[in-house]
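Notes for the one structure printed next.
And then subunit A:
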Amino acid sequence: MLELNNISKYYNTGTVNEMCLFQDFNLSVEEGQFVSVVGSNGSGKTSMLNIICGSIPVDSGTIYIGNENITDMPEFKRQRRIGRVYQNPAMGTCPHMTILENMALADNKGKFFNLRPGTDKKRVDSYRESLSSLGLGLEDKLHVKVGVLSGGQRQAMALLMSTMTPIQFLILDEHTAALDPKTAETIMELTGRVVKEKKLTTIMVTHNLRYAVEYGDRLLMMHQGQAVMDEIGEKKAAIRIEDLLERFNAISIECGN
Partner candidate 1 sequence: MKKSFKALFLTTAVTASLLGGCSGSSSSPAPGDGASYTIGIGQFAAHGSLDNCREGFLLGLAEEGIVEGQNLTVLYENSQADGGIASQIITNFASQKVDLICGIATPMAQTAYGVGKRQDIPVIFTAVTDPVAAELANADGTPVGEITGTSDKLPVTQQLQMIRTMLPDAKTIGIIYTTSEVNSLSTIEEYKAASGDYGFEIVDIGISTTADVPLAADSLLEKVDCVTNLTDNTVVASLPVILDKAARKNIPVFGSEIEQVKIGCLAAMGLDYIDLGKQTGRMAAAVLKGEKKASEMNYEVIEEAAFYGNTKVAENLGITIPEELTSSAKELFTDIDQ
Partner candidate 2 sequence: MTLLLGVLEEGLIYGVMALGVYITYKILDFPDLSVDSTFPMGAALTASALMSGIHPAATLLLSFGAGALAGCATGFIHVKLKVRDLLSGIIVMTGLYSLNLRFAGGRANVPVFTQDTIFENQFLADHIPQWLSSYTMALILFLIIAVCKVLLDLYLNTRSGYLLRAVGDNESLVTSLAKDKGMVKILGLAIANGFSALAGSIYCQHKGFFEISVGTGTIVIGLASVIIGIQLLCPENGTSFLNSLKLPQVRPTTAVIAGSVVYKACISLAISLGMEANDLKLITSILFLVILVVSTERRKKVKSHA
């Protein structure tokens, strides 16, 4: 469903600092797949996400969602079909608006932002329900400003908000990296649940090898702009953390680290 074809991206072209990030990179993600992406820093995992979302442009190559070529589509237009959760919990919600208002905002995604009331009174109960499924007590705090919530709570809301309206796929950008282990666990469980319930095609970038192994039905290891490991289904299920670590070491030695 998602196709990246012959993507090339260079940073600082024409200068001494010219760096090749991707050269002829290809990736194809089927509908319904849950891809975990791991890799060392600078391997291009986050850049790949940014390229898919449109935050950074490509030098050459095409990106397709379904049959549609979105290579030249501006970022905000692409987001209609994409849900994204960032590493920074502050980026997914509006701190000066209440929980209810944030939920209402997310609910309006895809609709016209016109002069109709921002919060649809009839939907409040369904917001409450979704929030109570988080188990964080947020459903009783609908009129509290999001800024006072903890990082984990905000990230949970961000996850809910990004999946509230129908999307074609979900992008998770190291979304548990800034959370403490317990909260990270909660968020991952929530992620697993939401993805399963809504049958979302998902790409998750993570540093946490355990999550990469436990979640998802496809594993991608990136290194210097290439996919050095790409296992699906049973093969993926068979991977253990040790295997990944071994592979990491191997790559490092090759590079002379």
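Definition applied: a residue touches a chain if its C-beta (ideal position, glycine included) is under 8 Å from a C-beta of that chain, and two chains touch if they have at least 3 such contacts; residues count from 1.
Quick note on selection: all candidates are chains of the complex that A comes from, given by their letters.
What you are looking at is a predicted structure, and each value in this text was computed from that prediction instead of being measured.
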Looking at the complex, which candidate is in contact with subunit A: 1 or 2?
-> 2
In the complex with candidate 2, residue positions of subunit A that touch it = 74-80, 83-84, 86, 90-97, 101, 104-106, 108-119, 143, 162
